[in-house]
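Shown here: the complex without one of its protein chains, the others still in place.
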Amino acid sequence: MGPLTWLIALPLLGAAAAAAVGRDRERALRMVGLVTSVLVFAIAALVWGRFAPGAASLQFEEHAPWVPGVGLVYHLGVDGLSVSLVALTALLFPLALGAAAQQLAGRAKGFVITALLLETGMLGTFMAQDLVLFYVFWEGMLIPMYFLIALWGGPGRAPAAMKFLLYTMAGSALMLVALVAVAFAGERIAGRFTFDLPALLARPLGLGGPYESVLFLAFTAAFAIKMPVWPLHTWLPDAYAEAPPVVTMLLASVMAKAGAYGLLRFCLPLFPEAMRAFGPLLSVLAVIGILYGGAIAWAQGDMRRLLAYGSMSHMGFILLGIFALNLPALQGSLIQMINHGISTGALFLIAGMLIARTGRADTDGYGGAGAGAPTLAAAAMIVALSSLALPGTNGFIGEFLILLGTFQARPAAAVLAAFGVVAAAAYLLAFIGRIFHGPVRDGLASMGDLRREELAILVPLIAVIFWVGLYPRPLLARSEATVRALLANAAAAQTAARQGPHVAAGGGTSP
Amino acid sequence: MAVLFGGVACLALAGGVGVIASRRPVHSVLALLLVLGSLAVDYLLLDAQFIAVLQLIIYAGAIVVLFVFVIMLLHARSGEVARVPAVLPPAAAIPVCAVFGLMLLVVLTGAAIAPAAVGPAFGTVQEVGRALFSRFLLPFEAASIVLLIGMIGAVVLGKRLPPSPPDAGRPAEGPGEGRSKRRVELR
Amino acid sequence: MLIPVLAVLVPTLPLAGWALNGLWGGRFTRRTVAIVACGAVAAAFAAAALLLWQIRLAPPPGRAPAGGPSWIVDLYSWIGAGSIQVPLRLLVDPLSVAMALVVGGVGLLIHVYSVGYMDGDPGCARYFAYLNLFMASMFWLVLAGNLAAMFIGWEGVGLCSYLLIAFWFTRPAAAAAGVKAFLVTRLGDVGFLLGIFVAFGVFGTTDFGVMTRDAGARLALGGGAATALALLLFAGAAGKSAQLPLYVWLPDAMEGPTPVSALIHAATMVTAGVYMIVRLHAVFLRAPAAMDLIAAVGAVTAIFAAAAALVEPDLKRVLAYSTISQLGYMFLAVGVGAFSAGIFHLTSHAFFKALLFLAAGAVMHALGGETDMRRMGGLARRLPRTTAAFAIGALALAGIPPLSGFFSKDLILSEAFRAQAWLWAVGVAAAGLTAVYILRAFALTFLGADLRGAEGTAHDPPPSMAAPMWILAGLTVAGGGLGWSFTHPGILERFLLTGLRAGAGPPARAGGAGEGTLVAASVLVAVAGIVVGWLVYVRRSLRGGVPALAGLLSHRFYIEEAYAVGVIGPVRALARVAAVADRTVTDAAVMGLARALGRSGQALRGLETGYLRHYAAFVLVGVLLILAYWVSR
Partner (left out) sequence: MTVPAPYHLALSAVLFTLGMVGVLVRRSALVVFMSIEVMLNAVNLAFVTFARLRGVVDGQLLVFFVLVVAAVEVVIGLAIIVDVFRAMETVDVDDVDLLRG
């Protein structure tokens, strides 16, 4: 029972405890939720702290036979890619539960239980090293999220939740098929039918050619829907707008990262050849996502839709960085995943606080709120600046590295994407301007400023924004070794592929 | 011998036609009895004495009798009103079945091989019994359980009071609507 | 050892001021807020002065490659990803110290001035916090040791400019102007960012020392990389210093409080572009084509802005256009390679333009915020001292000797003359226009009938505002000494030279007969401008100016409208169309698929007729197919 299994088990125990508590005792339920998620964060922080930055291999590994017959193994592990994402997830949940006062008012019990199940799913997704275990947690995330949207959402929640569920499941169905195909390919090479990723990667699969492309596309479809990537994003505005802001925060900050993480964890090591071949196509989609998302965000009335398209635009940067396939870009993508999680999470929290105060989600109904709530305005400004990548905040580190790496790989894409930074400034300042600036609308002057508990939620996020912005070394150091190994393997596998699959002696080292 | 088979074949075919063509169910049952009998004789031709006897006892004896009982119970009139056009109207069904029959014929006869030499005790009750209780012991036990279930099922179905006629649930249909319900008074 | 500490102190002191005022400003009394703010900047200025003293004394640690004495102070390794290592680095050398002094000095004066100017405003804690944050960013920009670190300051000042322009955010015009300023400068910053990437590509690092030293080796003269790098960096500079394509935000930036305009939009931020080009002069010299473009843009901007200022009714906007025009001169100077002349003009411009803005502020303060010159006049009698200050600034701007404006502008013109004649011609013409518009402003505001005699409350500003103005006036007068250029290179030039020359650019002074005529020509033009201005605006005798030209000018060649129609309109429409398209096209594709699946489900339902015989028939068909397969095999 290593720390990672505790990370998965604890939320489940919390959910069980919450189930035991009576429906009406909201304070107790909320306490259970908070205590559990804070404990989980403690463990995650411990894991993050004691993670040895230099090592590229998996750490805190845990093995246990699951279904030996079919080659399934309960294999958890954390490496450079996932340790920070686990910490991010664990950080955001207590904040989400803390900020979910409005949702907890009526059906606290259901909310706490579903949220904790969601946390298990998310943490599991980042820690699973077995393909099927990953798939189980990947789907495990969907169901609680569906209920969170469908039961606690806004007016149009039912169709939005259904659309979100079916769209994502369609993608992951493709992935399931591809998972099995990979296992068979692994068996052909290694002789043992297994879903365990490190075992599969011990020797290059030598897929090559159209077969690898098909598998790659199946995986990428699932991840692209999740991120989301431009043409597959239509579920995003509805789901983000209809879900309660706290849930949207989790959806945007963590689940979107599962898609990007999947690309790095599965597509890069398993299909290096296809990764390189489809690079240009996906870079084009990423750039479209950046500019298109930014433009639409600017034209949105509803603040949640504005932030939703904005989030899509940021995910475009991460995708661009991934497919630049060089060290700075990948490092940039990884750190941008954390940054985007923090800044978009905070933005949605603030949107939630605004909607809680005035009940209006449409930005036209606002104006001059800065007078009534200066602290809220200041917090919103700082988070918006982090989101539009102002140097000195965390957003800049990610975007700088991504654009730098992409410039080395694809200068044209980098130049176009760089204008995405202007688009980000446009829609974020529009967001701040419409709500906090301009003549003070009626009723907004009396809008209460940030209460203490709300401040307690935003302050940690703002602290992280400046900490990562000014001193990103610890985050970058943790992921560098793994990224370097991944790129080395991808390059080695590619050279091996070029000389014919069987020539490569012994294949690359395990990541 | 060939003549005997010819006769058996004709009787069987006549019976078959009789089952499907006769207007009153009672005639069908009799035709069925005829088919069973002729087949029993045919089994003898094929050295399957035990099966022939079995056929007579179980099929002819039990099953046909059951049919007679049910027909008696139901007094079902054979007049059927052709209300709903069948997927395969009789005119179309026969040629299709004919084609099917030809194909079946070709397949079966194609598979025929030279008859193997067989000892005198082949098909006798002793040999079949020995085989039944040696190699086929498990299926035999299974068969007994199936029979048991069959009996329980019949008892349960028989005793249960049928639900009230489902007309109540059906939407009110105007007079002359296609499917009028024919009432058969149970005398 | 003192130098690294001082270097770090200069930007961090105002940062501390920002933190103090920002977090606890609400609880401080007005006096404490002012003391904290001005104290922080004063301390920073003192530190900069100490740095200057240290540089002159302490021998540099081994001949620094860039020629003059320079010290590199590394705080810590900021971004590191494989081969890309970006430390937070400060560079202390004559150029950066000079700039720090100018920024610190003018900044301090304007902080003191702001105390008086903003005393009625409830949000003055927030104001001083932002102002301190701006000073911190500007110091950081000036002292940065590599392009990436400079970018922090670069966008930091952009942010503060946005915050301060939109300080009175309840006024929609101010909020919109702030956003406009931030977005336009951000557009330029994209060029700067791309320039950084090219620099990484070429040099592997963006450290100024390395770039200056290896420029010769790494960049082919006039080669693609050099030109691209130069132009991209110039794009960033053009955005920040409001040069021709990206100047539209500066006139609107006057919505902010006047001290802000004085500090940010006259003396410091807008000059960041010039400083950056001078700092990377070695790189720019490797791209002569880019240099020519810069010079051309500078010249055209100078004359265009001067023309626009001629018809501008609002006093502050006149000064804004004047700033754009003078910045054009600075870019002209660096464009022709006269880097030290650029810096000299930057310095002198900082003094007299800040003075002009502060005087305008005093006028506004006296007239309750009125800036439209058409409703002003005859203030000379009631605001004697402000009038005098404005006059000094105006004369310096016009380029009348012995004020500093004359020397710096003349230096640029003579350098321009040696480069290309037409540049000199445009420069002189712009100088003439400058004299005319500044005199027009002076006349409309201070001379003529006292239109607002009724109120009579106008009075000279309190000492806390007057003192900084007089200090600036003194600096404007004495500033000339810095660049006394007739016979030997000026003090500033010699001081900077050690940091700059290092084998780049032509020798300092050609001297000789040609010099005299140039100087005479520029003085003549300035005086002529004043006379023309006097006749047109004071004596109303010379009804000059072709109405059509005036119409065209008043609309600034319809550039503003061209932008609105050509750029912003289509982008906004595209965004709206994309929003609708996103909902209809891509969404419809997905929902359509879902509906199609639904409909096909319905169709299949028809098969379940409920009739036994239909099912039997289906079974028959199935068996038929199997048999057919069996037979055909």
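Structure notes:
So that you can tell them apart, the chains are marked A, B and C in the order they are listed, and the count of residues begins at 1 in each.
Following the convention adopted for this analysis, contacts are C-beta pairs under 8 Å (C-beta built on N, C-alpha and C of every residue); 3 or more make two chains touch, one makes a residue touch a chain.
Keep in mind it's a predicted model, so treat the numbers as computed, not measured.
The chain not shown here makes contact, within the complete complex, with B, C. By the touch rule set out above, chain B reaches the unshown chain at residues 1-2, 5, 9, 12-13, 15-17, 19-20, 25, 28-29, 32, 35-36, 39, 42-43, 45-48, 50-51, 54-55, 58-59, 62-63, 66-67, 70-71, 73-74, 76, 78, 80-84, 86, 88, 90, 93-94, 97-98, 100-101, 104-105, 108-109, 111-118, 122-123, 127-128, 131-132, 135-136, 139, 143, 146-147, 149-151, 153-154, 157-158, 160, 162-163, 165-166, 179, 181-184, 186.
Taking the whole complex into account, chain C touches the unshown chain at residues 605-613, 616-617, 620.
Throughout what follows, only the chains that are shown with their structure count from here on.
Taken chain by chain, the contacts run in an open path, each chain touching the next and the two ends left apart. No other pair of chains has as many C-beta pairs in contact as A-C. Centroids of chain A and chain C (each the mean of its C-alpha atoms) stand 38 Å apart. As a whole-number value, the distance joining the C-alpha centres of chain A and chain B reads 66 Å. Multi-chain contact residues of chain C, defined as those touching 2 or more other chains: none present. Counting partners per residue, chain A has no residue that reaches two or more other chains. By the touch rule above, chain C contacts chain A in their complex via residues 76-84, 126, 148, 151-152, 154-156, 159, 162, 166, 169-170, 172, 175-176, 178-179, 182-183, 186-187, 189-190, 193-194, 196-198, 200-201, 571-572, 574-576, 578-579, 582-583, 586-587, 589-590, 594. Those residues of chain A that touch chain C in the complex are listed here as 163, 166-167, 231, 233-235, 237, 292, 295-296, 298-300, 327-328, 331-332, 368, 370-371, 374, 385, 390-392, 396-397, 400-401, 403-405, 407-408, 414-415, 418-419, 421-422, 425-426, 429-430, 433, 436-440, 470-473, 476-477, 480, 484.
In the complex of the two chains, the chain B residues touching chain C come out as 84, 86-88, 96-97, 99-100, 103-104, 106-107.
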